[in-house]
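What you see is the complex with one protein chain gone and the rest in place.
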Amino acid sequence: MKMTTDGSLAHKAGPAQNAGRPALSRPFKPKWAWLSNLVLLIYALLTLYPLLWLFLSSFKTNQEFFGKPFALPSTWHFDNYKRAWEIAGIGPAFLNSVIVTISAIVLTLFLGTLTAYVVSRMNFRFKGLVMSLFVAGMLIPIHSTLVPLFIMMNKIGILDTYASLILPYAAFELPVAIFVVGAYLTSVPKDLEEASMIDGNGYWGTFFRVVAPLAVPAMATIFILGFLRFWNDFAFALVFINNQALKTLPLSLSVFSDGYGTDYSLTTAAMSIAVIPTIVIYLIFQEQIMKGMVAGSVKG
Amino acid sequence: MKKKPVSLTALALAATTLLAACGNDASNNAASSNAASSAPASGSSGASASAPASGEKVKLSIWHNFSGDDLRAQAVRAQIDKFKAAHPEIELDAQAIPPDGYRQRLKTVAAAGEMPDVFFTQSGTSIQEFYDGGLIQPITPLLDKYPEWKNNFMEGALDRLSFDGQAYATPLSGSATSLFFYNKSLFDKYQVKVPTTWDELMTAIKTFNDNKITPISLGNKAAWLAQSSILSSLADRVTGTDWFLKAASQDGASFTDPEFVQALQLFKDLSEAKAFQTGANSLDNTQMEQYFVEGKAAMMIDGSWALTNMAATGTPEQLDQVEVTVLPSLPGGKGDPNSISGGSGGGMALSKTVTGAKLDAALELIYAIGGPEGMQAIVNSNSVVNYKVEPDQAVVTPLFYKAFTLFKSVKLTPVYDAYLTSAAADVINNGLQDLLLTGKPEAVAKKLQDAQAQALGK
Partner (left out) sequence: MTNSGRLRAFIAVGLLPTLFIYAVFVLVPIVWSAYYGFFDWKGIGASKFIGFDNYAEALGDPIFWKAFKNNLIIVAASIFGQLPIALVLSLILRKSTFFQRFVRSAVFMPMVVASVVIGMIWGYIYHPQIGILNFLLEQFGLGSWIRDWLGDPSINMYAVSAPVIWANIGPYLVLFIAAIQNISSEVEDAAKIDGAVKSKWLYMIVVPMIWDTIKVAIVLCISGSLKAFDLIYIMTGGGPAQSTELLATYMYNNTFEVFRYGYGSAVSTLIILISMVLVLGSQLLMRRK
C-alpha cells in the first residue's frame, strides 16, 4: 500500500505544466493521468477493504469467520443484526451516543473557534503560557486521567450524567480545535474582518458574521475528527456512566466477549451498525470542506 | 474510605471545591443511584433493617462481567433475574459490564472508594487486592447457613477466595488450565501412541513433524497462555506443588532453584523440537484453538475455556475427533502425574459497607447466583465448576462432559499466576515468550525470582 503512494509521488515530480488551464486543477499530462488514476483507484479499494470485510463478516457464523476469513458468507445471516441489536441494547445506546457526541461537538466547536479567533488575532498577556498549556492537554494518555476525573466529577455531582462525558470530551478536544482553526485563520487575510469592524459590527458581530463562516472548512474538519473520537470513546464511557439507561454505543460493541473468546458474528454486526453514522458524517462534512473552498475562491 | 492522596489533592484544588459546594445536592443523588456507600447506609437502611416490611425498598447494586450471549453469561444473568422477580421488595441495580473493560472500571471506582454492594472478582491476586484494601467482608455466615451447599464444594475450592479462615466469595466457575487435548484421528492415522510419558511426547512430536503436521498448537500472543496452560502443569510435574508454594511465598525456595530452571528448559526443549507452529507468539488463543480443531495440529494444551471456544468455532465432526486427558508424566519428577493445574474462578464479593437489611439481601443474592441452583445452571452451560454436581448430559456437549469427568477425577495443582504477584506473573509471561525466541532459562528464572521477591518486599 505504501508502494502505490510512493508511485504517485514519483509522478508528481514530473513536469506537468498544461496549457490553458491553471496548473493546480490539472496536475498531470493526460498521458499519465490514467496511470495515476489507476494507482489512486487501487489505493482507494485497498483502504475500503476493511469496511467491506466488516460488513461481510457481520453476516457470517463464527465458524466461517475463523475458517474462511476472506470468503463471502455461504448463507447470509441477517438475524445476526437482530440478535446483536437486542442483546447489546443498541437502540437506546445509539440515542445516548448521538446526544453526547453532538453536544460535545457543538461545545467544542463554539468555544474552540472563539478561542482560536482570540489567540490568532489578538494579543494578551501570558499568551505563550496559555498556548503551551493547551499543548499539554493533547499529550496526556487519557487512561491516567480516569481516576482523578472520576473522583472529581463524583464530588461535583455530575458523575453518571451526560455531562460527565460531554464536558471531558469537549475539554480534551478543545486544544485540537484551537490549533487547527487557529492555524487556518492565520493564513486567512485580515481584510474582511477589518472591513467588518469598520462597518461597526463589533467583535461579536465580526466573529459570527465573518470569522465563523470563513472558518467553516476548519470547523468541518474538527467536526469529523471530534465526532470520530467521541463516538468511539470506550474508556470514559465505561467508567463515568453507571446508569444502564445512559450507556453509549462503544460499550454495546464489546459485550460479546467472555474474556477468553469473542462472538465475532455479533460483534461485527454491532460494529457495522455503529459505523454508519461516522460514514454519513464524514460524507456530509467533507462536502462542507469542499464548499468552503468554492466560497473561498470566489472571495479570493 | 478516603485515601491520603485523594483527600489532600481534593483540598488543593480550589476551583473544584468551589464547584463542589454548589453541586453537592446533585452529587448525593448521583451517589444514591450509584447505590454505593453513603446515602443508603445512613438513615434509611437502619430503619429498614429493623422493619423490612415497612414498604421501603432495599436498594442493592451488583456488578458483573457476564454481559455476552454465551451460555454461561446467560445462565448467570438468568439467576440474577430470578432473584429480582422473587424479591419485589429489593430494588436491584444489576450492571453487566463488558469483560474487556471490567477490571479497569472496578479499579477506578475502587481507587475512588465507590464500590458496588456486590461485585464479581477473580480469585487469587485480584480478590486479595480488595481484601488488603479493606473493601470486602466475609460471606462465611451465608456458607454456615447452608451447610449442604458449603460441603459440596470440591476440596480447596474456596482456598483462593479465603483469607484468615474466612471465605469472601464462592467460585462461580472452576478452571482447568492445562487440559491435554489431542486429535484422535491424527494419532490413528500416523499410528502414534497417545503420550503418557515425556519420552513418548517427544517421539510423537518427531513423528508429526516428519509428517508435516504441527505437533502442538500454541497461540501465545496473550502471553499468559503458555504460563497458565503449559508451565503451570509442566513445572508442577518437575518440582512438586510444595516447592512452588514455598517459592511463591519466597519462603524456603527460590525460582532460581535448579528444578525450576529444569522446568523452563523442558519448555524450551519443546520449542526447539519444533513442537509448536511457527509464529506461536503472534497468534492468539482463539486462533490456536481454531488451528487445532481444524485438524492442523495433533495436540493442544489449553484451559477449560477452550471447550466453549472450540464448540463455537468447530463443526460437530471436527469436535468428535477431540479427546482430552492429562499432561504426560515426567520420570523422576516430584509432582503427581495424575493432576491438572487449575483452581477456582472468581466469585461474587461483598462490599464492606453493606449492613443491615441490605446485608441480608446481598447474601441472598450471592446465594441465588452461586448456590446449588446456580452451580447446576452454570455447569449445564458447559462451564467447569468446583462443585460436586452432575451436568445434564442432554444439554452439555460431549467434549465438555468428558473434560468435566476428567476434571473431577484428578488432583488440582496451582496455576502460576493465581499465586504469583501480578508483577511477577507479568515477568514470567514475557519470559516464556522470550524462551520461544532466544531467551535462556536461567535468565528468565532469575528475573522471575527478582520480581516476586521485590513485590513481596523480601
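Per-chain numbering from 1; labels A and B assigned in written order.
Quick note on the criterion: contacts are C-beta pairs under 8 Å (C-beta built on N, C-alpha and C of every residue); 3 or more make two chains touch, one makes a residue touch a chain.
What you are looking at is a predicted structure, and each value in this text was computed from that prediction instead of being measured.
K.L.:
Under the definition given at the start, what are the shown partners of the omitted chain?
P.N.:
When the full complex is considered, the omitted chain touches A, B.
K.L.:
Give the residue, chosen from A:Leu159, A:Val188, A:Ile241 or A:Leu266, that touches the chain omitted from the document.
P.N.:
For the chain that is not drawn, the touching residue is A:Val188.
K.L.:
With the missing chain put back, which residues of subunit A would touch it? List them for me.
P.N.:
1-2, 5, 8-9, 12-17, 22-25, 27, 36-37, 40-41, 43-45, 47-51, 53-54, 69-70, 111-112, 114-115, 117-119, 122, 124, 130, 132-145, 147-149, 152, 167-168, 170-172, 174-176, 178-180, 182-184, 186-188, 202-204, 217-218, 220-221, 224-225, 228, 232, 253, 268, 271, 274-275, 278-279, 282-283, 286, 289-290, 292-293, 296-297, 300
K.L.:
To test your reading of the contact rule: which positions on subunit B touch the chain that is missing from view?
P.N.:
The list for subunit B reads 3-5, 8-9, 13, 15-16, 19, 103-104, 107, 110-111, 125, 129-130, 132-135, 220-223, 277-284, 291, 422-423, 426, 430-431, 433-434, 436-437, 439.
Operating definition for what follows: only the chains that are shown with their structure count from here on.
K.L.:
Averaging only over C-alpha atoms, locate the centres of subunit A and subunit B and give their separation in whole Å.
P.N.:
Roughly 38 Å separates the two chain centres.
K.L.:
State the interface residues of subunit B toward subunit A in the complex, per the touch definition above.
P.N.:
Counting only subunit B, the residues touching subunit A are 6, 9-10, 13, 16-17, 19-20, 23-31, 33-34, 65-70, 72-73, 93, 95-101, 104-105, 108-109, 111-112, 114, 285-287, 289-290, 294, 303, 305-306, 308-309, 312-315.
K.L.:
Any idea which subunit A residues touch subunit B in the complex?
P.N.:
Touch list, subunit A to subunit B: 62-63, 65-67, 83, 87, 143, 146-148, 150-152, 154-161, 234-235, 238-239, 242-244, 251, 254-263, 266.
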